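The structure appears below as structure tokens.
The other protein chains are all here in position, but one chain of the complex has been omitted.
For subunit A:
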């Protein structure tokens, strides 16, 4: 009997091992409330359309205070709670947010916003220019991790309740984009101490409940200028992809993001729709030029010649990605197709390695962030392809925290696979290649690149700017401080009755326009 138990317990352990992580993070759902006026004598709605939507999240937000974090997981949600002066439409245009209109001065150094009147914070107070001023000062403050991005703004003047002006030190041709990022949300001064856990904004939804690692529930802000269609939005924490899929199939969730391998399950099923979006992001294998071998452009080129990108994309991303040759996503208008600069050619790779003096081989250390299974898989495929041209790659999978501190910030690595989410302005996307940038974790140094990056900020002619950005892309495609892999295609699966869900060039989950059809 005891032995049977032992045997069973072994089986159990293996089962647990196999199931580890597939916890079902969904809390018991409260019954959907379809009657809008609770307790009111209103007649029953004839065909009740669902008004409560649930979406899966894989990472808990790092607080809901937009001025005190850089976590993407926070900004994916906060745009539902707060508003920014300017918004971005799904095709990348700047559209009015809290500001009805804006005007850049002749010399390009000041920008004036006219605010929407009668906008109320969730606490009932009206939002005015003073709140905008306060918010940007807080964003520029010492405790703000983004302070550096806004150091160019030197003075903020609230002209009256609904007019505000920002003056900049140096010319920034893409100034308006600085007011569209989700971290430039407008917050009320009286609530900032509690903002991390009790967000108060002007957004289309208010926070109803946040149970860390479980769920975030938002309810509609009925005072909003264009009220949302949904009454409630639940963001359910579910790190495991498999649990998300089963939860969607059982109707527990309405929207999930999936990877390419899950597509066949939903493709030919009319109960679901798949939304494919070309993401504003690039995925790369960065190389550390502090390594002696990698400081030689021939070695870096050899690495680029040795990797079959299309096979890599097919294997890791199931073909859902667009090959790139430089650090630029094809969806942006400045994109230059540089895929021809270096094409797959292992013989050429061997020859270049020989020229560089590494005919006998070379050993490199590759660090992969374990929380991103795709990057770990991509690293393995790349290592396998590099092995075929005589390079030995030692793989280390590391925690995200370690990756951020030692690999990205500490720059202690040879190779690493990662992704960069795009920005609204090409400069912000490419600035990391300046030899003095703090984000230049590849230790890349190229005089012409530095020159371009300095010049382009001052260039007011759009054609000239375009030329400079394209030259920069071409340089990167030939000098290859990284192996530029792909710009990913995002895959979102929704229940078929979900409508109005859109994706944006910034990484946000916008729920205002989403509704159920029945």
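Please note the rule applied: a contact is a pair of C-beta atoms (placed from the backbone, for glycine too) under 8 Å apart; a residue touches a chain by one contact, two chains touch by 3 or more; residues count from 1.
To be clear about the criterion, contacts and distances are computed from a predicted model.
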{"item": "Absent chain [UniProt protein name; select from \"ATP-binding cassette domain-containing protein\", \"Alpha/beta hydrolase-fold protein\", \"SDR family NAD(P)-dependent oxidoreductase\" or \"Glutathione ABC transporter permease GsiD\"]", "value": "\"Glutathione ABC transporter permease GsiD\""}
{"item": "Identified contact with the non-displayed chain, of A:217, A:383 or A:415", "value": "A:383"}
{"item": "Candidate in contact with the missing chain, chosen from A:314, A:354 or A:471", "value": "A:314"}
{"item": "Sole contact to the chain not displayed, among A:58, A:265 or A:322", "value": "A:265"}
{"item": "Of A:139, A:241 or A:324, the one touching the omitted chain in the full complex", "value": "A:241"}
{"item": "Residues from subunit A at the interface with the omitted partner, ascending", "value": "1-3, 6-7, 10-11, 13-14, 17-18, 20-22, 241-242, 245-246, 259, 261-262, 264-265, 311, 314-315, 370, 373, 376-377, 379-381, 383-384, 394-397"}
